[in-house]
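With one protein chain withheld, the remaining protein chains of the complex are depicted in position.
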Amino acid sequence: MAQPLLEVKNLKKYFKTKKGTLHAVDDVSFTVEQGKTLGVVGESGCGKSTTGRTILRLLEPTSGQVFFEGKDIFSLSPRQMRAMRKEMQIIFQDPYASLNPRKTVGEIIAMPLVLNKIITDPRKREERVLELMETVGLAERFINTYPHELDGGRRQRIGIARALAMEPKFIVCDEPVSALDVSIQAQILNLLTTLQKQFGLTYIFITHDLSVVHHFSDDIAVMYLGQLVEKAPTAELFEKPLHPYTQALLSAIPIPDIDHPQKRIILRGELASPINPKPGCRFAPRCNYASEKCMNKTPELREVSPGHFVACALAE
Amino acid sequence: MSEPASKLKKYKKRSQAAEVWRRFRRNKAAILGLIIFSCILLVSIFADVLVDYETKVKEQNFMNRMAPPSWEHPFGTDEFGRDILGRVIHGSRLSLAVGLGSVVISLLIGGALGAIAGFYGGRLDNLIMRMVDIFMAIPSTIMAITIMAALGASTFNLMLAIGISFIPTYARIMRSSVIGLRNTEFVEAAKAIGAKNSTIILTEILPNCLAPILVQVTMSFAFGVLNVSTLSFIGLGISPPTPEWGNMLSTAREYLRDAPHMCFFPGMAIVLTILSLNLLGDGLRDALDPKLKQ
Partner (left out) sequence: MEIQTSEINTVLEIQDLVVNYETDDGIVHAVNGVNLKLERGRTLALVGETGAGKTTIALSILRLIQDPPGKIRGGSIRLEGEDLLTYTERQMEAIRGDKVSMIFQDPMTSLNPVLTVGDQIAEVIQIHQKVSKAEAEKKAREMLELVGIDGDRAKEYPHQFSGGMKQRVVIAIALSCNPTLLIADEPTTALDVTIQAQVLELMKELREKYQTSMIMITHDLGIVAETCDEVSIVYAGRIVEHGTLRDIFKNTKHPYTVGLFNSLPNIKRRKDMLKPIKGLMPDPTNLPSGCPFHPRCDHAQEICSKRKPLTTYLSDTHFVECLAYENGTGVTIAEREG
């Protein structure tokens, strides 16, 4: 089996707060194969965004390792890391906050090329910027406009063009369509699909929207309060969700189909706090199947069938 | 074979300054401030052309002492028979120059300190801001007086004295702007592309801090003018016979009952300058504000 493009091992990211230690990402491990998309889903506070950013080393990890093409990212020097950034990029959620309001579209897209001295000839750089704009479907007349003059969909395309500028192999997409209208969402998702085929990209697709992740991912990782609770190929996750949280999550999605009424699993209570969490399964307080064992021992992530991992006492 | 023309030239930039100007234009008070200040600025730049220094400013004419305003001397004459209009015009040069110089000093030093403190946070932030706090604790006028007394009178020392007292203000404004911006996604994006911290501060953060800084510049310019006049008034700034609004006011004090026009015109000059700068500053703040909240 080929070496996975990305390997995450026991990644932890804790934040010190006044009230205690916030376990944002707690011992997360997974791999992503080249050319595939891993969807990472979960609700607010589950740590998916923090995971994405820590993998790219935009945040320094508390512990754990991330291997990109076999290289240990966290052991690289700042200079080596800057070189590595050409291979791994990020698309942000908020098309309004992720672009510098004082730079034109052309300047924003050119920035990676300028900073890393990839193309020094201004004329050639302009050609490349126009090429990128065409790839993402931005009309060339926008090259000198400012982000605030454009709508959300176009702004997101700018972000995508910027991420592609250095020809990366791997892109973390952090909720790239959540802030967009439904019809624009579809356009951007199609664009991301086309780009993946065209350039052989590998994606980590972070979202809270299960219908989008179902459409867009090969594998899905479900996170809850900083922990990875289940990971499986998409079709299998939706057909045979094993973790009670996954089951509840899937049943909670409103489906636009009037002939098949929803059988909802309603969860009790609210999310526990990720600050100084108690030992044991973090989902237990809300789980309909929780037992004594669940409250005391944190379940381990186990592979119960090829490619299907679960962290639940029930599956053991 | 000729290269295709740069596409950038084909699609012109609609500069953001144009947007701000459009909004500014609608504020009548601000336009008034702009007009008045522009006049004052032009007059001071072309002072030599308008008023010949030797004849009007220095020439004394005891026959015509303290004469009220007339056609020949629209602002009247002072205790030495010199033309007050000419002296007021020439005095503007010093006031504006010191005002500008002090702003530049406080902006560069205060701005740099604030940017570094805001961006790096932690102990560096604490260290810098506590030093700045110490400066703030000393009343600005007293500090200016002390510096002038220690360093001696010169235009540059004046700029320094007044400029130093404004460093805390700029440091704070810059620091809070930088703190507000350092966690935005576009800064994160710059990091993701591999930008160094210094690049991020200079190209991503600073250009977005312009708005409150620009407004503060007009305000501290006004204060600078006021402070120069104050210092000259108490004898620590520019001394007579060099014309300066503050020292003109000071000497005119004695003659207030007999020749009120000697106080009035330099005083009005100060008032107009400060008023126009304040109107300008308010207008700028309103024009710059809604810009990003599309």
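The first chain written gets the first letter, and so on, giving A and B; residue counts start at 1 in each chain.
In this section, a residue touches a chain if its C-beta (ideal position, glycine included) is under 8 Å from a C-beta of that chain, and two chains touch if they have at least 3 such contacts.
Keep in mind that what you see is a predicted model, and the values were worked out from it rather than measured.
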- Task: Could you list, sorted by label, every displayed chain in contact with the chain left out?
- Result: A
- Item | Listed residues A:Lys9, A:His208 or A:Lys293, member touching the removed chain | A:His208
- Among the options A:Leu271, A:Ala290 or A:Leu314, the absent chain makes contact with A:Leu271
- Of A:Glu43, A:Glu69 or A:Glu236, the residue that touches the missing chain is A:Glu43
- Query: Thinking of the whole complex, not just what is shown, which of A:Asp72, A:Asp181 or A:Glu292 touches the missing chain?
  - Reply: A:Asp181
- Item | Contact set of subunit A toward the excluded chain (per top definition) | 43-44, 151, 153, 181-187, 189-190, 193, 208, 210-212, 214-216, 234-235, 238, 248-249, 251-258, 261-262, 264, 266-267, 270-271
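The rule is simple: only the chains that are shown with their structure count from here on.
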- Message: Nearest whole angstrom, what separates the Cα centre of subunit A from the Cα centre of subunit B?
- Response: 49
- Which subunit B residues qualify as touching subunit A in the complex? 3, 6-8, 11-14, 16, 184-186, 188-195, 199, 204, 207-208, 292, 294
- Per the touch rule, the subunit A residues reaching subunit B in their complex are 53, 56, 58, 82-83, 85-86, 89-90, 92-94, 97-102, 104, 106, 111-112, 115-116, 123, 126, 130, 140-146, 148-149, 159, 162, 166
